[in-house]
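Removed: one protein chain of the complex. Kept in place: all other protein chains.
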Amino acid sequence: MARQVELLDAPFNPGSYVGPFTNAHPGLGGVCTFVGEVRSDDDVEALELSHYAPLTLAGMEALADEALGRFDLMGILIVHRVGEMQPGEPIVLVSACARHRRAAIQAVDFAMDHLKSDAWFWKRERRGGVWTWIEPREEDHADLARWRETPEKV
Amino acid sequence: MARQVELLDAPFNPGSYVGPFTNAHPGLGGVCTFVGEVRSDDDVEALELSHYAPLTLAGMEALADEALGRFDLMGILIVHRVGEMQPGEPIVLVSACARHRRAAIQAVDFAMDHLKSDAWFWKRERRGGVWTWIEPREEDHADLARWRETPEKV
Amino acid sequence: MSVKLVFLGKLADLAGLPEMTVEAPLDWVSLVEGLEAGLAEAIEGDKVRLALNGTVLADKRTLDAGEGDEVALLPPVSGG
Partner (left out) sequence: MSVKLVFLGKLADLAGLPEMTVEAPLDWVSLVEGLEAGLAEAIEGDKVRLALNGTVLADKRTLDAGEGDEVALLPPVSGG
């Protein structure tokens, strides 16, 4: 059962992570992957994610362990960018492999919900040269709350 | 809103589909991808999927359209193998891209549940030189039933 | 000899071949009577469906195939 968690301060290519991760788990039934990119909303020129080293990576590792404990996985991969990014650049990659598909899909859903509103990142975006700090959306909190109700092992 | 559906009778490389599919949707927020492989269970030597051309591809296209109607997607990609496959070979690839992550993840979950127990495929596996026909698992039917209860647009 | 029968999945094993042709016209009774006993019994099961020229019949007993038509005999799917 493999866990791979990385925090990167430079652009990355999701395929170069997913290929080796998949190949490292022979016998798997399926692998589910989510890649989030900086959305080119309206007039957003750039997005900046800041983190606090002593908490952020440790928090991501704890999240990966929680997913491994909660779902029947063979492995999980979490990669997250920090720093300044342009629209179209990948921010986050979560990949989970399992013998059965729903464990992999659910683990990705679970990890993404937690990364989006319960991880140690601070985000701001630049429009018209002005930086504005971002808060999680209401939906993000609602998505996260789903996991408190159903502690089922898939 | 793009729909790409393919039925293949030879091995394929998931990455060679997901890369161009992602690049074809600039401005996306995220892309979720599931790749299913022939599991190397016990002593399975080979898996064979048969299909009936007039129904199978049309059914996959209808499924893609249903996902596009049900979730707020920018595009969906469904690729499925037929013929004889070895353990470790990809059987199925579903990829969905959307402005918001949960639509993409849910669409992949939805499409996989339908492909696993409600698509025109017949599957048999060879163990010790003997072919045996496979029926869907009970969980597959239960997974499918989930979608009849909640016609929400995510 | 002009309606084509296509056997899918385990029905192809039972039939011993993937396709055969039978005389037109063909309805449900003549289809069942024309097949050997084991196969006829199998297709009478509730879970076996028929498709006429690529369209699944809501009730297989309404089959009405003519010259040049294709009838597919579909056992329960096993999924991808």
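By letter and in written order, the chains are A, B and C; residue numbering begins at 1 in each of them.
Just so it is clear, contacts are C-beta pairs under 8 Å (C-beta built on N, C-alpha and C of every residue); 3 or more make two chains touch, one makes a residue touch a chain.
Just so we're clear, the structure is a prediction, and the values are computed from it rather than from any experiment.
When the full complex is examined, the chain removed from view is found to touch A.
The residue touching the chain not shown here, chosen from A:Glu6, A:Glu45, A:Glu66 or A:Asp118, is A:Asp118.
Residues of subunit A in touch with the missing chain: 36, 49-50, 52, 54-55, 58, 80, 91-92, 115-124, 133-136, 140.
As a convention for this text, only the chains that are shown with their structure count from here on.
Distance between chain centres (mean CA atoms), subunit B to subunit C: 27 Å. Taking each chain's centre as the average of its CA atoms, subunit A and subunit B sit 23 Å apart. With centres set at the average Cα position, the gap from subunit A to subunit C is 50 Å.
Taken residue by residue, subunit B touches two or more other chains at 36, 116, whereas all remaining positions touch fewer. In subunit C, no residue reaches two or more other chains under the touch definition.
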